[in-house]
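Take a look at the following structure, please.
Only a single protein chain was left out; the remaining protein chains are all shown in position.
Entry: chain A
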Amino acid sequence: MTKFTRRKTLGLSAAAIAAMAMAEKAQAQASAIPVADATAPNLPIERGATLRMLRPVRFVQPDEDTFRANCARFTQQTGVEVRVDFVGWEDITQQTAVTANTGAGPDLIIGFNESPHVYVDKLVELTDVAEYIGKRYGGWLALAQKYGKRHGTNNWIGLPFGASGGPLVWRKSAVNAVGFERPPEDHAGYLDLCRKLKQAGKPAGFALGNAVGDGNGFANWVVWSHNGFLVNEDGSVGVNSRETVAALTYLKDLYATFIPGTLSWGDVSNNRAYASNECWLTANGVSLYFALKNDPATRAIAEDSEHMLLPKGLASSSPMAGLTLNAMVFKHSRFPNASKALLQFLLEREQYDPWLQANLGYWAQPLEAYGQSAVWNSDPKVSIFRDTMKNPYWIGYKGPISEASAQANAEYIMVQMCASVASGQATPEQAAREAERRAQRIFRRR
C-alpha cells in the first residue's frame, strides 16, 4: 500500500494545483481558436444515459489527465456518467473487433486508422456532428476527410481526433558540414546528401526491418515519392508499375549510403542509433525529439536536431501517412445521442485545445482552426507537426481504406518489397511482382 507522508501529500497537491492552473491557462488560450457560426445538431440526450469509452493509452501523462477532466466536465454539464478505459495500442484493434462482433461492451471507441471502415455496418453515422464541427472549425483536413468518410461518399462513419506523423529528423551540424542548408526535396539531391553524410562518417539510417511504424513509413515514402502506390483507386492492386520499379532502383543507391544493419531495424532501433550519435538523419515521430530533450545526457543532440517533412521527390506534397485516432459510435449503444454529444463536446475548442496542448505536439489536429493552437508556438522544432493531417496520403493509398489495407500494412508488403531489393535478394522487377502477388491475395474480392 502506498504510504502518504505529509511532505508527499503537499508535493502531490502542489502538482495538482499546477496541473489545474495549466488547464485553466490552456482554456483561456482556447478562446484564441477562431470559430465560425454553425448550428449544433439537436441531440436530445437519452434519460439515464451512461457511457463507456475505450481509447489508446497516452503518450504523456497530461494527455490522460486532460482527457479525463474533459469527460468529467461533460458529466457536470449533462449528468451523463462517462467511464474511459485506456487500452494498450496493440490491443485496441482486437478489442474493437470483439466489441463490434459481439454487439456488447463500450458505447464508443477511439481506435486507429481503418477501424470504422472495417465495422461500418455496426456503427452509427456521425455526419451531423462532423458537418457541424467542420463548419465551426474551418473544415476537416485532408487526412481527416479520408479516414472519417465512407469511401466515395460524404457520410461520416468516424471522427478523427488527431494524427501522429514521422517526418525527417536530422542533425543540423552534420547536414550543414557536408554543404547543405537542409535536406533537399528532390531525389538526386537527397541521394547526394546521404552519400556525403556517409563519406563524413555520419550516415543516414531508415528502418527496413519488420517495423510497423518506421518500416512502413520509409517504404511508403520511397514508393509514393516516385508516384507509385500499392492499390488503385478502385481497390485493385497497382503496385507492379514503372513508378514502383523506378522507386526500388533509386532505393538500391540510397540504401548503400545507410548505416549498416537497417535491414534488421525494428521500431526503436533508429531512436537508439540517433541518440548515440551513430545515425544522423532518420525519420521518426516527435517522441524521439522529446526523449532527447528531456534527458540531460542527450540535450545537446536535441538542440542540434531539426525536423522537416519527408522530401517530396516527384510527388506534389510530402508523402507521409499519419497514424490517425478515429472515434466511432456503435449501433449497439443504448445512448447514441449521448455518445455523439460527447464526441462533439470533446472536439469543441474549450475541451480540444487544452487536450491538444497537453499532448505537446504528439497528436496533430484534424481541423483547420486548431492550427492556431498555442501548442504549435511552444517549441519551433515541433511546429512542423502541425500539418500532419494536411497530407493527402493514407495507409493503403490510393485505394479505399479497408481491412485489406490494414493487413497489407501489418504484413509489411511494402517494407519487404523494399528490403528484398536493398539486400540484393531480388531485382526491382522481381520485388514488385512478388509484392503484387501477395497484395492480390490480400485485396482479393470476398
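By our rule, a contact is a pair of C-beta atoms (placed from the backbone, for glycine too) under 8 Å apart; a residue touches a chain by one contact, two chains touch by 3 or more; residues count from 1.
Quick note on the criterion: contacts and distances are computed from a predicted model.
This complex has a chain not shown, and the name its UniProt record holds, of "Gluconate 2-dehydrogenase gamma chain", "Sugar ABC transporter permease", "Anti-sigma factor" or "TonB-dependent receptor", is "Sugar ABC transporter permease".
In the complete complex, the hidden chain is touched by one of A:Glu64, A:Glu81 or A:Glu278, namely A:Glu278. When the whole complex is considered, the residue among A:Leu263, A:Ala291, A:Met308 or A:Ala374 that touches the unshown chain is A:Leu263.
When the full complex is taken into account, the listed residue touching the unshown chain is A:Gly209, out of A:Gly148, A:Gly209 or A:Gly285. For the chain missing from the display, the contacting residue among A:Thr50, A:Thr93, A:Asn227 or A:Ser317 is A:Thr93, taking the whole complex into account. Touch with the hidden chain on the side of chain A covers residues 93-94, 96-97, 100-101, 118-119, 208-210, 212, 259-266, 269, 272-273, 276, 278, 403, 406-407, 410-411, 416, 419-420, 423, 425, 434, 438, 441, 446.
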